[in-house]
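Let's turn to subunit A:
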Amino acid sequence: MGYFKDIFNGGLSLIEGMGVTARRLFRPLVTVQYPRKKIPLSSAYRGHIELKIFGESGTHKCIVCLNCEKTCPSGVIRVQGEKLKEKGPKTLTSYVIDFSRCSLCGLCVEICPTSTLKYSREYELVGETWADCKIDLLARLARQVEEMEAEKKTQGIAA
Partner candidate 1 sequence: MKINDIEARMHSKFPESPLNRDDTGGTGVQWSIAVPISGIRDAATEFDAAGFFLESITALDFEDTFELVYHFNCYEPGSRASVRMLCGHDEVPPSICDIFRGAVWLEREVHDFFGIKFSGNADMRPLLLPEDADYHPLRKTFGKVGAYHKREVIYG
Partner candidate 2 sequence: MSEGLLGSELFRLILGLVIVLAFSQLNALFLVWLERKVSGHIQLRPGPMEVGPHGLLQTIIDGVKLVGKELIMPLKADRKLFFLAPVLVFTPVLVGFLVLPFGPGLIIHDMNVGVLLVFAFSTITVLAILTGGWASNNKYALLGAVRSVAQNVAYEIPLLLAVMSVVLMVHSLSFSQIVASQKTVWFVFIQPLACLIYLIAATAETNRAPFDIPEAESELVAGFHTEYGGMGFGLFFLAEYTNMFIVCAVATSLFFGGWNGPFGISLGIPGVFWFLIKTYFLIFVIMWVRWTFPRVRFDQLMNFSWKVLIPLSLVNLVITAIVVKII
């Protein structure tokens, strides 16, 4: 009798399983057709780093202390500064990161004494060569400042 019982119970378990998949057939989908629809990023999202724009000065606060460059475990960051005045802080002349080596650990952001580094919210990045992975943060900053000003202008016109 055990023989038939096994077959019966086995068959029953299979039907139960099919019940689970059948119920799913009519549930709403969970996937998103990506390029057309996007999911909002988490507020903590860590993209590549970028220079923060401070409202009062309209620019970054980098003092070329090189802490980020020294602390980076993967040698991503290259910072160059220049002394414009004899006595005084250095001025940032170039801030380039090699994103292909970055492991997004965030040590640079945490160590920055003036908190002028932050994570960008960029994730749609693509490059064909290693050179494409090099990101010039100063140029990026200039672009962002321009965009902000343009936005202000359009807002001003609209107002």
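In the analysis below, a residue touches a chain if its C-beta (ideal position, glycine included) is under 8 Å from a C-beta of that chain, and two chains touch if they have at least 3 such contacts; residues count from 1.
On the choice of candidates, all candidates are chains of the complex that A comes from, given by their letters.
Just so you know, these numbers come straight off a predicted model, no measurement behind them.
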For this session: Would you mind flagging which of 1 or 2 touches subunit A in the complex?
Result: 2
For this session: Quick one: which bits of subunit A touch candidate 2 in the complex? Just the residue numbers, please.
Result: 7, 14, 17-18, 20-22, 24-25, 27-31, 33
